[in-house]
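Every protein chain except one is present and positioned as in the full complex.
Now for subunit A:
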Amino acid sequence: MATDLPHPVQGPTAKEKKYDRQLRLWGATGQMALEDSHILLINSGPGVVGLETLKNLVLPGVGHFTIQDSSVVSEADLGVNFFLEDEHLGGFRAEHTCNLLKELNPDVQGSFVSEPVETFLAHADALYPYTLILVTAPIRPELLAKVSAYADAALIPLFYIHSVGFYSHFSIHLPPAFPIVDTHPSPETTTDLRLLKPWPELVQYAAEKTKALDNMAADDHGHVPYIALLLQYLEEWKASHDGEVPKNYKEKTSFRDLVSKAARTNNAEGGEENFDEAVAAVLKSLNPPEPNTSVKDIFREKEGLTISKGSASFWVITHAIGLFYTKHGVLPVPGSVPDMKARSADYIELQNVYKSKARKDFAEVLESVRVLERNANRSTPIEEKDVEAFCKNAAHIKLVRGRPFHVVQASETVKWGDRAKSIAQELTFPDSLVPLYIAFLAFDEFVATHDKDGLGGAPKVPGESDLEGDSEKVTGIAYKILNDLLKEAASTPDDDDLDTAKTRLGEFVQEIVRAGGGELHNIAALTGGLVSQEVIKVITEQYIPVDNTCIFDGVKSKSAVIRV
């Protein structure tokens, strides 16, 4: 019975079936990147947030994970950690959490290291196998600084995470240049129809489809694609406006009226859908195809100015597209057309007009890429599909400038650098979570200056036993960090604003110390969700990651992202 049907069907593979719901988000290339990664978790404290993060990475099929954790499973672990059981009491937490996580997905490899982090990091090349590192607080600052320095040198993404009581925080240290091509912009923002800068084939298409428009039969008139309608009425407008297109809001609305009045209303529906679509598109689509400044800035970044043998392919393609932009004043046509009221053949023809233009633009960019490659003596050519994907999304590429996060050292003032002014300003906004971030820095400074046994062993966290005494100490540290920030920013906020910020900072500190370094499972799970999502974005180089610090307030159920 299937003889008249085309191609025998290959159903999805077992893996495609299992990962179906996520492949619809990051596709096969994203999945491959995930499977090629090896993530290290340096775990400490109650250790929940790190494991909840890993859970959300093992499930979608990360290649390999390793847990470093020297703790021994205690009774308290069992009430907060889902990846331990009663029989593991007294065993190594790294080993047992690793085993129970591995159960979640047989395609994932898991390893563990139960030696203390101090000696683990002392091995030469200890961090070499990993493509991404997660560190949870508390950790001694000199160790965190060591991992941070490694991440900096090896260009490996590093995450630093706090989950304490009802609050959490994480910072991401990305390489200094972290470009993303596949940002997945929302479909509404991607339509680029070039109505104000049509090319000859598009103009010709519009003229053909609107020929003798006024005399068309009702059904034909109601099926002219709105893009053709708009281009046609733009010609009429230009003829009566010295060859100029409608530019400002007022002109666009009168142009819209002109289109609206051209619709036929003497029918059962009292209007025409294609004209409705044309009217709705006027304000949205009649804009010069100008890339936004953040994209134009990328063309001016130093890495893309001169292409050498070692330049990343992103910069080679950026340079080539920069040349295209300089020559034509526009980016390559992305080539997609939204659905619209039209007959099948007319629509497909229109789609092809856009697609051929996109192919032509792509060919030109590709040619430049090849010239650049030859001139720089590059041996492996960049794959065509990468250049094509770049051309398609050129208007939405993104560059994140990664930088190290704060590692609070015992006797050093926290420095904010070029961020001081902006953070100091944000500090006093109502509802700002900058004070909560400062409270976490104060938590870290307390850890840096307190040992459990006074011998430089396991760090001591505030509030474990002395709630009031520690609250006072951490508040003092927090106020000092705040004052140093204001000093560095040379900022003198209004007294009332400063008082409010300090009161809020004091409350955040109290609430943090209240938890005594303990994790609430809910907040750890939520933060593990956020961190794993960011890990996936960073590994797949898709979507847009947090730049660079995220704070969650579980009292008010609010989050904030700041760049520090």
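Convention: a contact is a pair of C-beta atoms (placed from the backbone, for glycine too) under 8 Å apart; a residue touches a chain by one contact, two chains touch by 3 or more; residues count from 1.
One rule holds in what follows: contacts and distances are computed from a predicted model.
Trainee: Assign the chain not included in the display its UniProt protein name, restricting the answer to "Trafficking protein particle complex subunit 6B", "NEDD8-activating enzyme E1 catalytic subunit", "Rab GDP dissociation inhibitor" or "Probable cytosolic iron-sulfur protein assembly protein CIAO1 homolog".
Mentor: In UniProt, the chain that is not shown appears as "NEDD8-activating enzyme E1 catalytic subunit".
Trainee: I'm checking contacts with the chain that's been left out. Which of A:68, A:368 or A:532 qualifies?
Mentor: Hidden-chain contact among the options goes to A:532.
Trainee: For the full complex, which residue in A:331, A:546 or A:564 touches the chain that was left out?
Mentor: A:546
Trainee: Identify the residue among A:103, A:367, A:412 or A:499 that touches the chain left out of the display.
Mentor: Only one listed residue reaches the unshown chain, and that is A:103.
Trainee: Please identify, in ascending order, the residues of subunit A that touch the omitted chain?
Mentor: 2, 5-7, 9-12, 14, 16-25, 46, 52, 55-56, 59-61, 75-82, 85-86, 103-106, 165-166, 183-184, 223, 268, 339-340, 342-345, 347-348, 467, 506-507, 510-511, 514-516, 518-523, 525-526, 528-530, 532-534, 536, 543-547, 550, 554-559, 561
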